[in-house]
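Missing here: one protein chain of the complex. Every other protein chain is in place.
A and B are the chain letters, set down in written order, and residue numbers restart from 1 in every chain.
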Amino acid sequence: MIEKLLFQTLIGLSFSMYLWLLAAGLTLVFGVLGVLNFAHGSLFMLGAYATFTFYGKLGLNFWLSIFLSLLCVGGIGVILECLFFRRIYHIDLPYQLILTFGFILIFDDLVKMVWGGVAMIPPMPRFFEGNFNILGRPFPYYNIFIICAGIAVALLLWLILEKTWWGRMIRASASDREMASAIGINIPLLFTNVFVFAAMLAALGGALGTPVRVVAPGIGTAMIIQAFVITVIGGLGNLKGAFVGAIIVGILTSYGILLFPIFELFIIFVVMAIVLMVKPQGLFGK
Amino acid sequence: MKRIKFFLLLALIIFLFSLPAFSGKYILYITIHILILSVFALGFNLLLGYTGLLSFGQAGFFAMGAYACAKILLILPSLLLGTMTGMIAGALAAFILGFLCVRHTRIYFSMLTLSFGMMIYSLAWKWREVTGGDDGLVGIPRAPLEIPGVFSIDMNPMGNYYYYYVLVISLLAIYLLYRLIQSPFGLTLKGIRESENRVAYAGISVRHYRLLSFTIAGLYAGLAGSFLPPLENTVTPPIAHWTHSAEPVMVTLLGGIHTFSGPIVGSIVFYIIKDIIVRYTQYWLIWFGAIIVFLVLVFRGGIVIFLIERIWPLIKWR
Partner (left out) sequence: MAILLRTEKLKKYFGLVSAADHIDLEIEEGVLTSIIGPNGAGKTTLVNLLTGNIFPDSGKVFFKEEEITHLPIHERVKKGICRSFQIMNIFPKLTVFENVLIPIFALMNKSLSFYKLIDDHLDAKEKAEHLLNEIGLIDKKNLTAGILSHGDQRLLEIGLAMAPEPKLLFLDEPTAGMNPIERIKVLENIRKLSREKRSTFVIIEHDMDIVFSLSDRIVVLHRGQIIADGTPEEIKKNEEVKKVYLGEEIFWQKR
């Protein structure tokens, strides 16, 4: 039993990384731009579809496919931010949320229109075929790769935000937009940058998931629910919280699938409810 | 202005009551759906337009109402019982979940409602023994409207009785909500929308009133949901999905968030638009989403405000 749980923990950890990539972008956009993008999951989904097309349908190299997907979704991010999101920064909160919600509908049907509504799954890249033997069970190489990738992204984000000039601008704008603008930071350009960066993070999550997870309409939105729970647990606008929250949610979800399959979603909600009652701003929030 | 509104309303009610005399089954069927959506959306707008809370999970309560009604009708075929059970199921679910949601800031609230709605969807999908899973519940009778020992009216498809049943109860529900808006309770809710801090300093527990508002919205969602099983004879999980939660959001935005009749007008326009779009493409959600985006960016006031502010002055000066 203990072995089963430990193993499930590892499975959960790899799932956490997809959640982390999604939650990271969501948190960045909320922390810096002040907008909660309900459609962030759609960008995840588009990343998955793009990679599936380049790698699964066109037979391109796996890494190249991921790179191209990031570019494509980044491009979509530019369009979204410049044409639409830019206009809603100053309007009432409900309208902001409703607008992003509208985009979920658009992207979901768009994807059905272009690729059909059938769930698809491309083959595993040759490089990663095979399993490690952990605790007497087969644990795919690919999952280890995902865990490493997720941690790498976390380190990368930390480096960027703490050590680079761009990171400093982001942190400044997040804490005081007017002041940042007053000292010469080009806010509109920065916002577009951050949005696109966040979009690419989400797309990366979707892209990395293609060999092992199903590519279908609605996968992004299914995960955004958990991304919300993560940000609530971790604290809205807090990247460290998002990482820790992702790990918690990922592992608990995988326990749930094993132990209480019908109520798996409930477990994380119970945890979230408990966290909210004890610390309403989230574990790391203010 | 007031006289016009009154006569329009009277005309509409007379029209609705006489509809079966000159329309076929399909029109009546669509009208029942419009009534269901109106009741659903009015509850939603009590939360948004009047209390300032945006809920993306109302479909969860709609589904609670529909499933509860269906289960009851399968055991004890009495229409009134089904409707009441639906209302109570919606209200109870909203009360319990609301307890966890209303204490938070508006963003968290919206996120939590989306999550809870999907939780209910996932339950409906997976809990085969109770909800029938993705097959749903079938064979639900259009039970007779009866008070045992007093009277019993058969609701079978041959007559238009079910239409009148839904119509009467919907109008009653709408009227009650209208009175509620004009009452001190309604005013207090509006205060919460404008300035929660100030309302607290009036001596009001904001949390309690938000919970009340959420419960009433859940009751209306459950009521709307309870009309569905006798109409369609089946209940399936998609009614709990967030895309269904999007309907009251859209029709309210379309009709106007800050007017009472907005959700109703929006529901009518929605069905007309959907009817047209569906003839050309199966991908009507894209249009749905595009209309939402367009409305938010260009005209947030909605149709009713548009008519009042732009069209009415033109007519007045003739």
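Here are some notes:
To be clear about the criterion, contacts are C-beta pairs under 8 Å (C-beta built on N, C-alpha and C of every residue); 3 or more make two chains touch, one makes a residue touch a chain.
Note that this is a predicted model, so its numbers are computed, not measured.
Note that the undisplayed chain, when the full complex is considered, contacts B.
When the whole complex is considered, the residue among B:Gly191, B:Pro248, B:Pro263 or B:Gly289 that touches the unshown chain is B:Gly191. Residue in contact with the omitted chain (choice from B:Ser18, B:Thr105, B:Ser205 or B:Gln282): B:Ser205.
For chain B, the residues touching the absent chain in the complete assembly are 179-180, 182-188, 190-191, 194-195, 197-206, 209, 212.
Just so we're on the same page, only the chains that are shown with their structure count from here on.
Put simply, the C-alpha centre of chain A and that of chain B have 33 angstrom between them. Residues of chain A that touch chain B in their complex: 36, 38, 84, 87-88, 91, 93-95, 97-99, 101-110, 112-113, 221-222, 225, 228-229, 231-232, 236, 261-263, 265-266, 269, 273, 276, 280.
Interface of chain B with chain A (complex): residues 48, 52, 54, 56, 100, 103-104, 106-108, 110-112, 114-116, 118-119, 122-123, 126-127, 242-243, 246, 249, 253, 257, 283-286, 288-293, 296-297, 300.
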